[in-house]
Each structure stands twice: as C-alpha cells, then as structure tokens.
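With one protein chain held back, the other chains of the complex are shown just where they sit.
Should a chain be cited, it is by its letter among A, B and C, assigned in written order, with residues numbered from 1 in that chain.
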Amino acid sequence: MNFSSDNAYGVWPEMLAALERAASGPAPSYGADALTARVEAEFGRVFARPVKAFPVISGTAANALSIATLCPSHGAVFCHAEAHIAVDECGAPEFFTHGAKLVGVEGEHGMLVPAELEAALSHFQKGFVHHAQPAVLSLTQSTELGTIYTPAEVAALATVAHAHGMKVHMDGARFGNALASLGVSAAAATWAAGVDVLSFGATKNGAMGAEAVIFFHAADVRDFEYRRKKAGHLVSKMRFVSAQLEAYLEEDRWLARAAHANRLAQRLADGLSGIDGVELAHPVDANAVFPWLPDALVKRLREGGAEFYDWGPPAGGRTLVRLVTSFATPEADVDAFVALAKG
Amino acid sequence: MNFSSDNAYGVWPEMLAALERAASGPAPSYGADALTARVEAEFGRVFARPVKAFPVISGTAANALSIATLCPSHGAVFCHAEAHIAVDECGAPEFFTHGAKLVGVEGEHGMLVPAELEAALSHFQKGFVHHAQPAVLSLTQSTELGTIYTPAEVAALATVAHAHGMKVHMDGARFGNALASLGVSAAAATWAAGVDVLSFGATKNGAMGAEAVIFFHAADVRDFEYRRKKAGHLVSKMRFVSAQLEAYLEEDRWLARAAHANRLAQRLADGLSGIDGVELAHPVDANAVFPWLPDALVKRLREGGAEFYDWGPPAGGRTLVRLVTSFATPEADVDAFVALAKG
Amino acid sequence: MNFSSDNAYGVWPEMLAALERAASGPAPSYGADALTARVEAEFGRVFARPVKAFPVISGTAANALSIATLCPSHGAVFCHAEAHIAVDECGAPEFFTHGAKLVGVEGEHGMLVPAELEAALSHFQKGFVHHAQPAVLSLTQSTELGTIYTPAEVAALATVAHAHGMKVHMDGARFGNALASLGVSAAAATWAAGVDVLSFGATKNGAMGAEAVIFFHAADVRDFEYRRKKAGHLVSKMRFVSAQLEAYLEEDRWLARAAHANRLAQRLADGLSGIDGVELAHPVDANAVFPWLPDALVKRLREGGAEFYDWGPPAGGRTLVRLVTSFATPEADVDAFVALAKG
Partner (left out) sequence: MNFSSDNAYGVWPEMLAALERAASGPAPSYGADALTARVEAEFGRVFARPVKAFPVISGTAANALSIATLCPSHGAVFCHAEAHIAVDECGAPEFFTHGAKLVGVEGEHGMLVPAELEAALSHFQKGFVHHAQPAVLSLTQSTELGTIYTPAEVAALATVAHAHGMKVHMDGARFGNALASLGVSAAAATWAAGVDVLSFGATKNGAMGAEAVIFFHAADVRDFEYRRKKAGHLVSKMRFVSAQLEAYLEEDRWLARAAHANRLAQRLADGLSGIDGVELAHPVDANAVFPWLPDALVKRLREGGAEFYDWGPPAGGRTLVRLVTSFATPEADVDAFVALAKG
C-alpha cells in the first residue's frame, strides 16, 4: 500500500519496449537523432500547433531551465506559496536564474487567484531599479494539493501576468492527471489559455525519467539550448529520453494511465470520506488526496503497512497527510487502505 | 561505419534487462532505494575501499557537480587546455562553481606533466585576494586525445596538486577504456595514485545515461547532495540509473566491453599506419585514433559512408580527424574503413 | 523640507576634513594602509571586544557580502517580510549567495518575534535535500518601519536562530539611530545579544559612502575577503573609506548626530499626532515617522514643498507615508512641516 508518491512506482511496459527498440545501432547524439525530432512533431500534434520541445530528465530541470530562460537575474517569479518550485527544489530556480526572486502568493487549496496575484504584484514597482521585476508567473497543474485550474482560471491569471509584461509558465509534472480530469484538449488547457511554456512531465505518470520543456512560441526559446547544455542536462544518448516521450504520447496512453490514477484517488477519497474523524482538506481533482486523519488512525495505517507522507506536524490530535495514487497503484491497495481505515 | 563518438552507439542488452528487473513495483524515490545502496557498496568492492558514490545522468553533471563541491567561487581549476571540461561543456564548471576560473595547461598528446602544472601554478599567489586560488586539478582519463596516464604519472601530478592544497579530480568519462588498457586495479589507477574524486562514466561504454560521482574520502562530499538537488540532477526514479551502474559493474563486464573498443582502435590504427600520407598524431592508448588524413582521403571516406569528426581545420592538404570505437563497433566496420582508406 | 530619506542629505564637515587629512602622499592600497588597521581597532573599542571589520561602500554590499559569507547557495535567510534585503535590494542577497532563498516572515511594526520565526522554520526540514536549509537570520536595526529591537528581543530571536544552527546577521544601516535611542552599549545591542555579524552603516548618518562589515567571531570571516574582491567591492584607495569611518566613530560623534535625527523624528511625530485624520502607523523609536495622512493633506504638503515617499497606495481616502529625519535635517523644517500640516 504505497501512497507516498507517484514517482515511487516503476515504469510502463511500453516504456521498456520503446527503450529496447531505440537501443540498437548508432544514432546522432545530443538530440540530433530522428526520434527526438519525431517527438517534437508529436508534441505539435498533441498541442495542435507547432511547438519547440526539449527533452530533459527531471522535473526540477524542466522547471528551472524554462523559468531561467524567461526570467533575468533581476526578475521575480510569482507562484503559489506552496508550489513545488518554491518549497521542494532546494532553490533550483534561484540557482538557474542566478538569483531571481520567487514570490510566494497565498491561495486556497494550492491555487492562485487573480486578486491575490494583483495584490502581490502591487508591491513591485515597474522600472524601479531597487525592486526585482516581475517576469514569470508559474502555475502548477495539477497543483501540489491535488487541485486543478480550469482553462478559464488559467486564462484569468495569464491575463493578469501578460498585462504586467510577464510570461506564463506551467509546471505540468502532473499535467497528464490534470488533463485527464479536465477533459479538454491539451491546447485548451495551455497556450489557448495563455500558457507560454510548459514543463511537460512524464516521469510521475510512468516514464523512467523523461520530461519535456515545451515552448508554445519559438521566440521564447532564446538561449534555452545553451542553458540546458551548461547545466549538464543535454544528455548524450537523448534518443532514450525521446523514446520514453514517444511511448508516453502514443495512442494517448498518457491520458488513460493518468485517468486510472485519478479514478483511484477518487475511490480513496470516497472511501475515506465517511469515516469518523476524517476530513478532506482539499477537493480531489487529480491523483492526490489530502485527508486530516486522527493520529491514532495514522499510526494504525502505518502499522498496517500503508506508506504515505505527513503534510505538516500533528495538530490537535490529528494530522494532515498526503495520499498519492499512480498509474500502477493496484485498486486492491486502495480498498485495503480504506478497509484498514474503517477499522 | 560510425566512428563519430562512442556515445553514438546504443546500450548493452544487459542494461535493458537490468532496467526491466528494476521496473516493477514501488520503491523509495530520490536514491533512497535498495538498488542505489547496493551500487555504492559495489563501487566499494571495485575500488577496494569504502566510497561515497552518487549516480547522475550525464558526464557534464558528474564533472561540474564534483568540481563545484571542491572548488569555491574564488577558486581555480587546473586542467589540460583541451580537456572536455575546458572546451566542450559550454562553461558548465564555471556555472556550477558560480564563476571559478578554469586554467588550461598545455601538454603533449592531451596530457599534463608536473613541470607545466607547476609553471601554471606559479602565476597564482596563495592567499593573495586578487588572484583566483588554486583548488582543483582535473585530469581526464583516458584523455581527450586517446592517451592514458599511468598510475605513476597520475601520482606525480597529484603530488604537485596536493602540495598546493588542491584536490584531484579525475574525469573518467572513459575510465573503463583507460583501466582496461592499463591493466592495473581500479584502486591503483585512482585513490592510490592520489585521486580524490572520480567522475565514473558508464554512458559512453554502454549504459543509457548513467555516471557516478565517486568520492574516495567522505569528508570531501561536503554539500554535494544539495548541489545535485539544486541543479536538477537528483532524479526521482534513481533506481533506474543505479540499475544501469549495477549491470555495468557486474562480472567486470565494463572492462571486457571497453577492451573490445580499445582493441578495435588498435586495429584501426594498425590498419591506417601503413597508408601513404596518413600519420597518427597521438599514441593510441584507448579507444580513439587521431590520424592526419590527406583531404582527398577524408572526402573519399565520407563518400564511402564513414562518419567521424574533423579535429581542426584542414592544414596543408591534410586534416586531423578523430575516430572513436565503442563497445558495439563491429570489427567489420573497422576493416571496411581501412580497406576504403587503402583505396 | 526634505524627509524623503536620510541618504538625501550630504556629509558631516568632519568627513571632509578627514578625507583631506587622508589625501596626501602615498599609502598601501586595497586596505593594507595604517588607517584601515586603525579603524578595525577602533571598532574593537566601540564594541568592547576584538572584531574583524571590513570597510565597504554601500549598505547593499555590506548586507549581501556578509550574508553570502554565512549562507551557502542551498541555504535560506530568514528576515522580516518588509526587510530592506527582501524588498529593496533587487535580489542582491540572492545574487551574492548564488541563489539562496530569502524567507520573509511577518511581524507587527516591521519586527520579527520568536513565535513567527519558529513557525516559518517549521516548514524547513533539516537535512532534507529538497528543502533550502536555514542558515541566517537577518534583523534590521532600526527596522524599515522605524522601530527598534531591545537587546532582550534580539537575544530571544538569536536564541531561536542559534538553536537551529543559524547565524545572526544585523542590518545596521541605521544602527547609530538604534543605539542612540536604546541607550545601551554597542556590545549589549549586538554580540552580547547573539548577533554574529553586523552591517554597520555610516552613510545614512553622515558619511559619504562608508559602511563596515563587522564580524564578532573571527571564524565566521571564512572567505569574505575573496568575496569582497570578486564582487568589485575591494576599493583600491581604501583609506578614504576608512577615514570616514574613523571620523564617524571619533568622540562618539555618530551617536550624537543620530540622536539629533531621532529627536527630530520624535518632534515630528508629536507635532503630527494631534492633527485630525492623522494616525501614526508605527511607534517612533528612531528617525522615521510613518503617519497615515488624509489624501488632501498629502497633496497640500507636497504643494508646500515637502518631499517624502508614499509607503503604499492610497487606501480609503488616506495614504501611509514615510518621513525620515537625518543628522542634518533642520529643526525649522520639522516645525514648518507640522505647521503646514496643521493648516
């Protein structure tokens, strides 16, 4: 019963098959291979417009490289106060930007809203050399708290950002889960709503280690390729990263697998919601459930073999925990967990 | 006939098998898994002493992270003027160190010698705040020009470095080729000769994307793990990098495969050496051959399907080219190339 | 009637005299001169213990260099959410630390309190590689809002910081104003209360451009001198910066001049407090007054020749403004301002 993270699970069989297919014979290195070109075209199909797509091997790299490309050292990046880039990347965006400032904005359920974004922006005077200059808005989709922005919500925030001359980045480490839940097109969820660059995650949803930075406007690419190289993220045998991305996109497999994870999260939430003393802290839109659990129950679940993270210190006899489901989480694990919780 | 680079070739079948074995079920992420622990122990066996070993996914990452751990921003890194870190990583060490200085030292056949190292060091006044402070000596083994340092040569250079308070880094992107050629123990070639930290490469010799930073002295690790995280190089599904390293080391497979590449390079060199107008620029110690070829021959070889890089502009009717053999280069390709060269 | 900032005023006559005295003949450059040594000794007298003191030419340099010396790239610096280092230095600490994270903590009247500091710290897991690691607590004395920490308040915060393994930095751009107001010894206000390093400001209180970074513990100096050089802050004719600092400290002139500024701020506050619609937002402990003024009054004052900054956008018919007095503010200006305000 592993609900610790979606990255705790392995990879799809299709990934292994794709790697094997890609493995034979020589090919140009550093991304000049045919497979990498094909993947970029394939992303164009998925997003219904030409894109520039660059494979990398970690979500932190995707986020930090794309943000640094859009944000100068004297810039500021606005994100939710609990965003992954703000709290869980050890300051990677600050390193890659050479010291830009991350501005954490509060918002219920891990979601930004235009009013609070505007309020945060009001403290930064445009052209005033003493202030970091707003450069990027970064949205996480799905959010760190398992919620999802509708295209309209994204658009409202992007409108604010663009009005302030900022670019819009989306951290899509769980973009598949978001899109599977939203049921709209990839285009509608991103560039049509104002997203300029997307960290497209595949690892959490079943790849081995494959993400893509997707620029929806070629002019935004700027010096991205030099940055990727200089950061040690231009891998020599790129075809093996691209092979994963191709297998990921093929037959919209990524959406089907994400839908499985989402469904199990919903099942878990449903199972827990009737239990005495259990309260869901956030809506369950994607593949994560954040219940408050009585401390005794937390203890019992762990003794019963359940793995999950506390999401804060115990408070008043109960603890907020995070339960994440994945493409490979067995439905039986969900049911066993709920049964254990019911006691 | 692909002699462009050893990273142009795919991966061993054993790599794919290892990935498949590692793929099932959940496991702790970010390197807390059992496989990663096992690999560190295995490196201890290979190097005949306890080591700290950290998997990463590119040689540039291995070099830049390990050098940055040992070299402050105000430090200087001494390396051969043609070292990979100096010319082919787009300034990655400078980025990771936040602006340390790389000092390129000349030396025949891509190899440093103590006298020239001492001469270079003499321009840096110790404790003088205007001068970058010598912090790291970085040796490439095998070198960019296909030559190899003997343990005695490494020791002589390390002695100079240590006498100046510097640490010794070895860029072992092709360490397997070097060791297979030297025929000494991994210990003798590294820490016993004064190497403090090793970028242990597996990718060029048959892994998919797996290198390890190996610290021979635990105290040198310092803040390496934070640096790796902050640079986006702590991958979540680390077990798949570790699985490659395990398969690489198992049954000393890495040495056998490297020996194949070395043998073919020798065969290539032997085949070429008798040809009129062909001259080898450097000794062939590992898996690279650097012949001067008449320009007409270069043209004919490429028209015949041979792939390889020029190693400088044409000069006096001939061009220096680089031919690299790999674990998977067919012997027939070598023979075909030589036959084509003989005309 | 210039209340825009204390740095809007010129310099003391004693500064000019000191510069003139220092101007003749040759002297060692880059701080090796006798005057610079004398100033360090003089700081030892002022703080009643041996210190390491390094002159620099701007407050931003003093803060960023001292913080960077104490905080690694993967570290976090805790400060008040409205601290100068957080909002008015364009991300200088982030640049000098190569991407450390500034954590803004709320607190009434610009002052941190232990409970909120502890709360902020609770989100950073020690030794957890994904989290920036708490490294420095930075206190501003007097604060950006004109308030002052008592030695007991500093000690309470420093105790928390030290318990978490952090160092304590004090941004003393207006340290003279604080000390003159507190009426305790320089020692009591700093190291005896747990401060490890102090940005000792002289510019705002009458120097031309002179600050000193004062380390109370020699071991904390680490590589500060290389950092200062590498950042272009080791000036060649250092004696002229030191001359200012010497004149500043001589005969405790700095405290007398700061007391003048403080007294005028008090007089200004007293004069304003009786006026209808005027409300002081913060206690007036040093040389700054933060009144809410009716918008019509703001307009009238500016038309009458008063210079000052708004401290936020108009809100409900009134605006928070900042009035700063300096060593050279004429008492008549204060009285004229109050008279104008009274209408």
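Observations on the structure shown:
As a working rule, a contact is a pair of C-beta atoms (placed from the backbone, for glycine too) under 8 Å apart; a residue touches a chain by one contact, two chains touch by 3 or more.
The structure displayed is predicted, hence computed values, not measured ones.
When you scan A:230, A:253 or A:267 for touch with the missing chain, the hit is A:230.
Residue-wise, the contact with the chain that is not shown comes from A:74, picked out of A:52, A:74 or A:253.
The missing chain, though absent from the display, is touched by one residue of B:48, B:90, B:113 or B:184; that residue is B:90. Only one residue from C:46, C:71 or C:92 touches the chain missing from this view: C:92. Across C:69, C:203, C:287 or C:319, the single residue that touches the chain missing here is C:203. Panel shows chain A; residues 30, 72-74, 98-99, 129-130, 133, 223, 225-230, 234 of it touch the chain omitted from the view. Against the chain not shown here, chain B presents residues 73-74, 76, 87-91, 94-102, 122-123, 129-132, 313. Interface residues of chain C with the unshown chain, by the touch rule above, are 2, 4-5, 7-11, 13, 15-16, 19-20, 22-29, 56-65, 89-92, 95-96, 203-204, 208-209, 226, 229-237, 240-241, 307, 328.
Going forward, only the chains that are shown with their structure count from here on.
The geometric centre of chain A is 34 Å away from that of chain B, both derived from CA atoms. Among the residues of chain A, those in touch with two or more other chains are 89-91, 95-96.
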